[in-house]
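So, subunit A:
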Amino acid sequence: MNINWLSVLGIITTPIIAFIVGVTYGGLTRRITARIQNRYGPPSSQNLLDIIKLYSKETSIQHGVMQHLGPVFAITASITTLYFIPVIKNSVVFTNLSFNGDLIFLLYIMVFGSLGMALGAGQTGNPNAAIGVSRGLSQMVGYEIPFVLSLVAIMTQFHTTSLTDLLAVQKHFADWIIFQSPLAFIAGILAFLGMMGYAPFDVVIAPAEIASGPPSEFGGKYLALMMTSRSIFTFAKLVLFTDIFLGGASDFITLIIKTFLLYMIPVLTGIVFPRFRTEQSICFFWKWPLVFGVLAILVVVL
Partner candidate 1 sequence: MIYDKSSGKIVDIIKNYARKHSLWIVAYGTGCGAIELPPTMTSRYDAERFGIRGSATPRQADVLLITGYLAVKTLKRVIRTYEQMQDPKYVIGFGSCTINGGMYWDSYNTVKALDRYLPVDVYINGCMPRPEAVISGFIELQKLIEAGKANGAKKYKENLDWYRENQRKVIKNWKMPDYNW
Partner candidate 2 sequence: MKTQNINIEKEIATEIQNTFHTAEVNIKRNKRIEVKLRNDLIPPFLSYAKNYLTFNHLAHFSCVDWIEQNEFELVYIIYSYEKGVIVLAKTRIDREKAEFVTTRHLWYQAETYERELHEMFGINFKGNDRLNEFILEDWEGIPPYRRDFDTVKYATDNFYTRPGREDAKDVRENVTKINKEEIPEFAKEYSVRSLK
């Protein structure tokens, strides 16, 4: 059996890179938010420190095996999602397993974590957690539909379901799908707002209403693992959107620039908007994003 050591290297380093980038983005977000609110703000390593602190917590409390495994489900989904996305275009090391899955697969593996997390939160027996899960799943139905509309438009336009093929299509700046199919991009990016869970779509973890919702009984190592997963998942989603719409990246600097710009869209939206109620956000997703998605498909078909 011949093992490709380069891909093994990729398998090991990709989650670590994703974690570091995601965690730094999280810290930067807090700093940017602070600057906009005319504050000084925490250092950009703040999220990393938080995670280290949570790992160093001595005791942890669990309500049963599903709560114990809930964060593991979440991080498994994050890392697996990352493995099936080509992080760097045409790179041997960072394409990982992306040849073995396609966009439909990614759609499904992305909800694997939410489902596991929901089960974990369910076992805590905290009613706030259950309310949060109920809101989260409802909202998920909201944003998944415009997202799928935009993906279907793109898949139909380029006759492929593979992310690698989509990357191959976008060779030059003008070939980026954001320019080739702008309507799909609008639908996708509006769904992306919901996917990232920043305000106005943060009713799931609303701390003032339902005591941070699903993770309300998670502390110590469990919360640390969840935050790690969140960081990795943020990065994975950003790379996915960069690969789909912004032509991917052939080196890390381009990747960082593109993902950061993409990341700023939900962050800056979140700072200036108050929170939507669940049915409001569902109705939001089923209004304009849906129209744009349908238009995108119609443009491709006609």
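The rule is short, and it goes like this: a contact is a pair of C-beta atoms (placed from the backbone, for glycine too) under 8 Å apart; a residue touches a chain by one contact, two chains touch by 3 or more; residues count from 1.
Selection rule: all candidates are chains of the complex that A comes from, given by their letters.
Note that this is a predicted model, so its numbers are computed, not measured.
Between subunit A and the candidates 1 or 2, touch in this complex occurs only with 1.
By the touch rule above, subunit A contacts candidate 1 in their complex via residues 30, 34, 37-43, 46, 49-50, 52-53, 56-61, 207-208, 211-212, 215-220, 223.
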